[in-house]
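One chain of protein is taken out of this complex; the other chains stay put.
== chain A ==
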Amino acid sequence: MAPATGPTGTPTRLDEGAGTRAGVGDSPLRPDGTLKVTGDFAYSSDMWHEDMLWGCTLRSPHAHAEIRSIDTGEALRQPGVHAVLTFDDLPAATTHYGLEIQDTPVLAHGRVRHHGEPVALVAADHPETARRAAAKIKVEYEELPVVHDEASALGEGAPLLHPDRDDLPQGPPASSGPGGTPSAPHVPHPNIVHRQPIVRGDAEAAAGRADVIVTGEYEVGMQDQAFLGPESGLAVPAEDGGVDLYIATQWLHSDLRQIAPVLGLPEEKVRMTLSGVGGAFGGREDLSMQIHACLLALRTGKPVKIVYNRFESFFGHVHRHPATLWYEHGATRDGKLTHMRCRIVLDGGAYASASPAVVGNASSHAAGPYVVDDVDIEALALYTNNPPCGAMRGFGAVQACFAYEAQMDKLAAELDMDPVDFRQRNAMSRGSLMPTGQPVDAPAPVAELLRRVKARPLPMEAQWESVGGETDVRALPGGLSNTTHGEGVVRGVGYAVGIKNVCYSEGFDDYSTARVRLEVVGGEPVALVHTAMAEVGQGGITVHTQIARTELGVTQVTLHPADTRVGSAGSTSASRQTYMTGGAVKHVCELVREKVLRRGRELFGTHHPAWATAELLLEGGKVVTDGGEVLASLVDVLGEEAVEAEDEWRHRATAPFDLETGQGFGHVQYSFAAHRAVVEVDTELGLVKVVELACAQDVGKAMNPQAVVGQIHGGTTQGLGLAVMEEIVVDPAAKVRNPSFTDYLIPTIADTPTIPVDVLELADEHAPYGLRGAGEAPTLSSTPAVMAAIRAATGRALPRVPVRPEHIVEV
């Protein structure tokens, strides 16, 4: 079936789709679209290799336990089993990994800290053989008391998750941690991963000027990314002692930096190629099975495939941080915010993952897109024995937005003002200051976005009454379960708006790399674009073809598979790839264009004076003057030569937040979206039907209008899921209760309403083409808009998401 030389399902060069125009601002077809609709696109779980083995992971059934012993003997004796590995088999001195803090063991060592932590690995010739062998590994555990919330994590004598942590900056301890554990000003307890206060103005004094003050305690449940393509990949041992890894990830080079030291290999011996990625949403920022597959492949000398099933996937990646948020806002009688105070406690679970960045985002966005000069903010993330939490679409900002938008509605109600009008009075605009003191130095059309969603006509009432006078229960809360024919159903309308940073922040050296080659193939100029960007579905590769066409004036663009043979592209997260790798492709295309024009001048400069005097462009396969005069065809200029360039590209520099005041130019760019939700609630049963969820978003420049609207639809729907259904339930013993799509529900097509989208394009002059990262902002405001609508329909406070029927009807 497959050649013995390489795996089947190896990513191919993509060179189809797209007609001649298809540049920036058009919506050409996805270059991978045809492969995806014919079933020929190779996802990481589709990889296949002759002779390959299947890997399986044994995971901890306990949330916190000491490992007394592990006996692998019986598992190893099973026919078909090729290897069983535990911590003791790790080949190098490096045994832990992590995005910022390397606190995650590749396999548990002496102790497990969360339910589902990997303990041992098996490789066998059939996945079921591997699973059965794993079940025969005997692990003796001694359970330990669990830390599962703030009180248990920071209480007297709390067990420390990482008693030997060494990630804290040296300095005089603000308060010394128990047992002489290192501490730092911003981390008052060793079970706090990271803490960020932000203080600006004088909230205490400003509170004295308030005519009304509202407070609230809000809670956000643990949401799962629930990308559909499970964690999976294929590791193939190579003759040079290295390994080739075909993998679904968000950032190849970050994986590489973490994988190679654990394998004891230099990075150049771990060659990674991106396979098809079935969604990500933050959940592939951390490693899952990458190192495990490589370890098994290197141990057995055979290719090893690992594919998680959905049950394991729920344990195989980090989740959105659950949060508890205390807020106080004040306003004057005429509807101006006086001050804001808040405290945000995020549960980071057993390992650090992206917690520090999540804390940075939660704190810096805690005030929302509003002008409020006197703020006192504290955000922190805990270490607990709950499942590790890290990146998920909009992280930190999502939790804050749910709370501050509920507060805005409370204030408006208290002042007897229209909630949109109240928000507009306090909306930030260009030049407004963030709580960090950073000015928002690009368009910030917060009031306009609200105006647009509000101006939209409301959807028809009682849509379940069809023309024939019959009731279509599918349009009612409860749907086909036929729980109401309209009685007890109340409509509610709610609004929300949010703010999200774009790109990596707080002084991180954030860059992307592109390599572009222009040459004549088959009589036509063709651009080859090579980056390591992880295409996870967002359509970044489509945008790369568009940019290359616009900048180089060609029709044909070929995309090289993303791999580690080119420099890092950074992560496909933080809404950053169109900005960053799009920016890198643009920049490198400009370098190629310069080289082409230099070559043209050398060859043909004497033929026409415009070569020396005019501004020259590449358009329609020709070198033209800015006046439109054709000087030469690209085919003639290039001849047999290939012109190539490669470079890194960076956004403007940011700075860390001050650890005590939170002041600093921490973010690159801000992105804004607003939603209006229309819901119908069966007030007797507590069932909710979202009828419409309209969004308005400023994207700076719609690089690909169809794709950007698709991002807004998808983000909106994930926000809807957080509002009314999605939660990983973790019990007080820190065990996950619902690791399946039977019990963890995500919106189906029947749960999802129409989502009209209004796209604004107000250019940000700091960004390539004026674009604004778009993927996350719609996830923020969707949740609070739905909740505001449900509150409007029911009159209930509903301070927690996801809301459950019992919250709506409870007496």
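The working rule: a contact is a pair of C-beta atoms (placed from the backbone, for glycine too) under 8 Å apart; a residue touches a chain by one contact, two chains touch by 3 or more; residues count from 1.
Everything that follows uses one rule, which is that contacts and distances are computed from a predicted model.
Colleague: Name the absent chain by its UniProt protein name; which of "Phosphonate C-P lyase system protein PhnL", "(2Fe-2S)-binding protein", "Quinol oxidase subunit 1" or "Electron transfer flavoprotein subunit alpha/FixB family protein" is it?
Modeller: "(2Fe-2S)-binding protein"
Colleague: Hey, which of A:His96, A:Arg310, A:Arg650 or A:Arg796 is the one touching the hidden chain?
Modeller: The single option touching the absent chain is A:Arg310.
Colleague: I'm checking contacts with the chain that's been left out. Which of A:Gly98, A:Gly116, A:Pro190 or A:Gly229 qualifies?
Modeller: Checking the options A:Gly98, A:Gly116, A:Pro190 or A:Gly229, the one contacting the hidden chain is A:Gly229.
Colleague: Of A:Thr38, A:Ser69 or A:Thr613, which sits in contact with the chain we cannot see?
Modeller: Touching the chain that is not displayed is residue A:Thr38.
Colleague: List every residue of chain A that touches the chain not included in the displayed model.
Modeller: 1-2, 8-9, 27, 29-30, 32-34, 36-43, 45-46, 48, 126, 128, 225-230, 276-281, 307, 309-311, 472, 474-475, 480, 536-539, 706-707, 709-710, 712-718, 740-742, 746-750, 752, 754-755
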